[in-house]
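Have a look at this one.
Removed from the display is one protein chain of the complex; every other protein chain stays in position.
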Amino acid sequence: MILTQESVKLIKEKVPLYPRRKSAILPALTIAYHQLGYVDDDIYREIADIIKVPYVEIAEAATFYTMFPKAPRGKYLIQVCHNISCALLGADSLIGYLEKRLGIAKGETTPDKLFTLISVECLGSCATAPMMQINHDFYENLTPQKVDQILDELRAEA
Amino acid sequence: MFYSPVITNAAEAATNDKLHLFKYVEDPEQHKLETYVKHCGYQAWQKVLAGMKPDEVIDEVKRSGLRGRGGAGFPTGMKWSFVPKNSPKPRYLCCNADESEPGTCKDRVLMERDPHGVIEGMAIAAYAIGCHRMFIYIRGEFGHPIRRMEEAVAEAYKGGHLGKNIYGSGYDLDMVVHTGGGAYICGEETALLNSLEGERGMSRIRPPFPAIEGLYACPTIVNNVESLAAVPHIIRHGADWYKKMGTEKSAGTKIFSLSGHVNRPGNYEVELGFPLKKLIYDPAYGAGIKDGKKLKGVIPGGASTPFLTPDMLEKANLDYESLQSVGSMLGSGAVIVFNEDTCIVWTILKLIHFFRHESCGKCTPCREGTGWLEQVIHRIEDGHGRQGDLEMIENVCGNILGRTICPLGDAAVMPIQSAVKHWRDEWVYHIEHGKCQVKPHFPFK
Partner (left out) sequence: MAQDVKDTQQPKTEIPTVTLTIDGRAVSVPKGTTVLDAARQLGIHIPTFCWHPKLKSVGACRMCYVEIEKMPKLQVSCATEAMEGMVVRTDSDQVKQGRKAVLEFILLNHPLDCPTCDKGGECDLQNLTFRHGFDDSRFEFQKYRFTHGAEHTTFDDVRIGPEIVLNRNRCILCYKCVRANKEAFGEYDLGVYERGNIAEINAAPGELVDNPFSGNLVEICPVGALTNSDWRYKIRVWLTKTTPSVCNFSSTGANILFFKEDHQNKIFRTTSRRNDAIDDGWIADVTRYGYQIVGSPERLRTPLIRRNGKQEPATWDEALELIRRRFGEITERKGKVCIGGLASPTLDNAALYAFSKLFRTVLKSNNVDYRIDYKMLPTSDGSLYLRLSRRPFRIADLDTSDVIVTFGSDLVREHQLPYLRVRKACSFNAARYFSLTPYPVKSADVAESELIYRSGTEEVVLTAIGLAAVEMGLVEKSLAAEFSRKVEPKTLAEASAICGVDEESIRLLARAIADARKVSMFTGEIVSGSPARDMIAAAALNLNRLLGIEQRGQLAALAHSANSVGAEKLGVAPAPPASVVAKLKELWGQYPEAEPCTTDKMLALMRKEDIDGFFIVGADPVMTYPERQFAVDGLEKLDFLVVCDLFETATTELADVVLPLASWAEFAGDYTNLEGRVQRAERAIKPMHQSKTPLEIINLIAERLGGRLFETDQHMQREVSALLALPDQAHAPGEFLAVVPASDENANGSALPLYVCDDPHHSGHLTEKAHSLANFCGEAYVEMSPDLAARLDVTDGTPVRVESEAGKVVVAVRISDHLDNDVVLIPRNFAATAVNGLQLRKRRVDRVKISKVVD
C-alpha cells in the first residue's frame, strides 16, 4: 500500500456520504493527491479496492480532471493563472518573471525538486489579478516584490 | 485580514437596505455561526420549518422573480416547481459552486466570508423540493472556501441547523461538501451531476432535465451559490421586498465581479439594472480605466458572453434584458474590461485556448471545432494568418453555435463572433501585416 492508513481512513469515511459508492471517486483521488502530490495507476488500483468500484472507472475519472497528475512534481507546485483577467494585468510577464527567478521554463521542475512551474486556466481570482496558486493556497494581487518575498519564504521553509 | 484581499462594496451594503448579500462580508467573524446568527442568520430557515409548506416556499421564491445567478438566468422558483410531486425516488439539491467562468470570483467570496448564508439558502431550497441530502459541489482548486464551508457545515450540524429533526420539526437534512477535480465543464449542471456521481464530467443530453432525472437518475435541482444565498433574504423579507429591487424582469440584486483594466477591480453587489458604465467609472466601484487609458471593450457576463464596444456601453444596464438588447448576456456577472492596448486577436486566442482546454470531448463540433479555431487564431496571432481565415473562423463558429450538447460550444464561439464583428479591421490588419496594430504586451509590475 502506498496510501497511508490515514488516507485510507479518510477515503472510507467519504463512501457512506453518498447514495452510490462511485461518488467517492473524486474525494478519494483528492485525498490521495493531498498525500502524494500525484495519483498514478497503482493508486487507482488501491482506491478501487478501498471504495470497491471498477479500477477503470478511477482511471477514466482521474485523467479527465486536471488536479490529479500522474507523476510527482516539485515540493511546491506553482500554478499561475494565464487566463484573460490575469493576462490583462501581466500574467504572461509574471510567468516570465518566475521562469527567470526559478531558472526553469514553464512546465519544468527545479533541479532541487523544490519548485514546479506551470500555467493554468482561470482560478476564480479575477478581481485580484494577477495571481498564482502554490500547492493549496492562493496568492493574489501579485507584484514582483511579493513574488520575491513568497519564494524566499518558501525556500526558507524548505 | 481576509484570506482573499478582494475589494467589495460591503460598506455601501451596510447602509443600503436593499443590498443584502454583502451586508456582512467585511465582518471578519461573519463566517462563524455565532456571528451569523447574531446577524439574523437561520431565521428564515426557522420560519420555513416553523410553518411554511414546501409549495409556499416555492411560490414565494417564484413571486420574488429570483433568476439563476450562474449564467442562464432561469427563474429559480419555477425550476423548483418542476420536481415531480409524487415521485417515489429521493430528491437531491446540488449547489453549484464550481465557479470557473473566467472573470467570475463572486461565489468564492460568499463561501469564504458568509458560508452559513449559503447553507441556509440551500436548506430552504432542499425543504422546498423535499430533499433530505444536499450537496455543494465546490471546485477543487478552492482550498480555502472548501475548508470554510466544511467548518461551517460542521458548526451548522452542531447548532442543530442541519441533521435529524431540525428545530424539532421532524425534518431531516444532511449536507455533503463535495469537491471537484479541475474541470470548467462541471459548472454545467448535467456535467456537474455526472462528476458528482464519480463519472467523467461530461454533459448529458436533455431531456430528461435534472429536475426529472438528475443525480442518480432522481429528481435534482442544481442552483448557483449566489441564487441560493439570496433565498433566506427573500423568505425573511418577503417576495415583494425582493421584487421591488431591480427591474421588472430582473428582480433583486446581483454581485458583479469587475476585473481587467480598471482602477478598482472587485466584487460589487448592485441592484439589477445598474448602469454598466457607472460600475466601470464610478469611484465607488471600478473608478475608471487603469493608467488613464481609453476603454476598448467590455465582456459583461464572463468569458463566454459577447463583447460590448464603448459606444454600446451607454445603453447597457446590468440586467438580463438590457444586455440582451445590446447583443450580449448577463451571464455570471463577470465584467472584464479591456483598455485600448489590448489586441483583440491575442484576447480571443486566450479565450479559445481556454475553451479548447475545457471541452469535455463528448460531442464532435465542440471537441474538434475548438481545437481547429485555436489553431487558426494562433496562426493569425503568430503573424501567419491567411486570406480567408476570417471567413473560415466565422463559418466554423457557425458550425458549432447551437449544434452542441451543452452551452460550452456556444460559449466558445460567441465571444469570437462578436470580436470579429466589432473589430474586423483589426483582424484584417493582423492577417495582412502579420502583426498587431497595438502592443499586446502587459507588463507585470
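For clarity, chains are labelled A and B in written order, and residue numbers in each chain start from 1.
Criterion: a contact is a pair of C-beta atoms (placed from the backbone, for glycine too) under 8 Å apart; a residue touches a chain by one contact, two chains touch by 3 or more.
Keep in mind that this is a model prediction, so the values were computed, not measured.
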Absent-chain contact - pick from B:361, B:383 or B:434: B:361
Hidden partner chain, touching residue among B:130, B:163, B:238 or B:371: B:371
Residue numbers in chain B that touch the chain omitted from display: 183, 200, 205, 207, 356-365, 367-372, 375, 392, 399, 402-405
Contact footprint on chain A, counting only the chain that is left out: 41, 44, 54-57, 59-60, 63-64
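In this section, only the chains that are shown with their structure count from here on.
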Distance between chain centroids, defined by C-alpha means - chain A, chain B (Å): 24
Footprint of chain B on chain A - complex, ascending: 17-27, 29-30, 53, 57, 60-62, 64-68, 82-85, 87-94, 96-97, 121-130, 133, 136-138, 140-144
In the complex with chain A, residue positions of chain B that touch it: 3-7, 90, 99-105, 107-108, 133, 139-144, 176, 178-184, 195-202, 216, 257-261, 265-267, 299, 303, 334, 336, 338-339, 342, 347, 350-351, 354, 357-358, 360, 441-445
